[in-house]
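One protein chain omitted, others in place.
Naming follows writing order (A, B and C), and every chain is counted from residue 1.
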Amino acid sequence: MDQHILLFGATKDIIGSSIYSINDSFKTVGELREHLYKQFPSLEKLNSLMIAVNMNYAEDLLELKAGDEIALIPPVSGG
Amino acid sequence: MDQHILLFGATKDIIGSSIYSINDSFKTVGELREHLYKQFPSLEKLNSLMIAVNMNYAEDLLELKAGDEIALIPPVSGG
Amino acid sequence: MIKIEENINVEQVIQSVSKSQYGGTTVFIGTVRVHTKGQRVLKLHFECYEPMALREMEKIERQAKEKFDIQEMSIHHVVGEKLPGEKVVVIAVAAFHRKAAFEACEYAIDTLKETVPIWKKEFFENGSVWVAAHP
Partner (left out) sequence: MIKIEENINVEQVIQSVSKSQYGGTTVFIGTVRVHTKGQRVLKLHFECYEPMALREMEKIERQAKEKFDIQEMSIHHVVGEKLPGEKVVVIAVAAFHRKAAFEACEYAIDTLKETVPIWKKEFFENGSVWVAAHP
């Protein structure tokens, strides 16, 4: 199953694209996070990295389902 | 010595004019206040009555001088 | 800028504190309410001891700048007749840090209502009253 992850701000610069596609499936947000940290160690150097699932901030324990909209949320700086 | 006192808001309605002139001189703000309360008892029914001398709120002990600009300040309600 | 005038232009008050760029601006806008204690307000009349009112408003600006870490403050207040919904007072504060801007703006309107010699008469269907004059 192809999973597309939306990237913004610093994560877009680190991964080098505005969408990251993985041909793999992860059971939880935490597993996806582990994978990303392994592939892109610079992500761990961010002040924080939240993962949004269906436009809500998600805990690492949240289980992923097919069709979820997933986005990486580096430290926000609006306002 | 004629003393002119500027009147605003409720004090203008009570005394019936926008200036009150007295042909008398008072040593202090407190003496003037006593006189006014005697002449216009309704002034005592106000929530408060400040007296401004030269555009500053004055204590009853302040001594009055010739040429002072005096004003009665009933409870303010700007804003 | 301290001003007593017939009508207040909010955009102008905001501009007056934003000449230099400070990051955060807070604004308070007071308008005539439609009802007071259940009675429908037809109109208001604002009277003012203008030279002293301007001095007291300047004092608020000066003291706010001493108390809070702000850069600019403008206070504009109306006089004359006003209808429900019309602007009565506009205060704008510019600061590098928004917390100070909020505190100073609230301080300014709270103090204005206590110290500035301006009086408001409310007109109802069955009479009129100087606000706060009597218990």
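Keep this in mind: a contact is a pair of C-beta atoms (placed from the backbone, for glycine too) under 8 Å apart; a residue touches a chain by one contact, two chains touch by 3 or more.
Predicted model, so just to flag it, every value in this text is computed and none were measured.
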Legend entry - Omitted chain's touching partners, listed by label: A, C
Inset, instruction - With the missing chain put back, which residues of chain A would touch it? List them for me. - result: 6, 8-10, 13, 45-47, 52, 55, 57, 71, 73-79
Legend entry - chain C residues touching the omitted chain (full complex): 10-11, 14, 18, 20-34, 84-85, 96, 98-99, 101-102, 105-106, 109
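One rule holds in what follows: only the chains that are shown with their structure count from here on.
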Legend entry - Distance between chain centroids, defined by C-alpha means - chain A, chain C (Å): 49
Inset, instruction - Return the distance between the CA-based centres of chain B and chain C, expressed in whole Å. - result: 25
Inset, instruction - Averaged over CA atoms, how far is the centre of chain A from the centre of chain B? Could you give it in whole Å? - result: 72
Legend entry - Residues within chain A bordering two or more other chains: none
Inset, instruction - Scan chain C for residues touching two or more other chains and write them down. - result: none
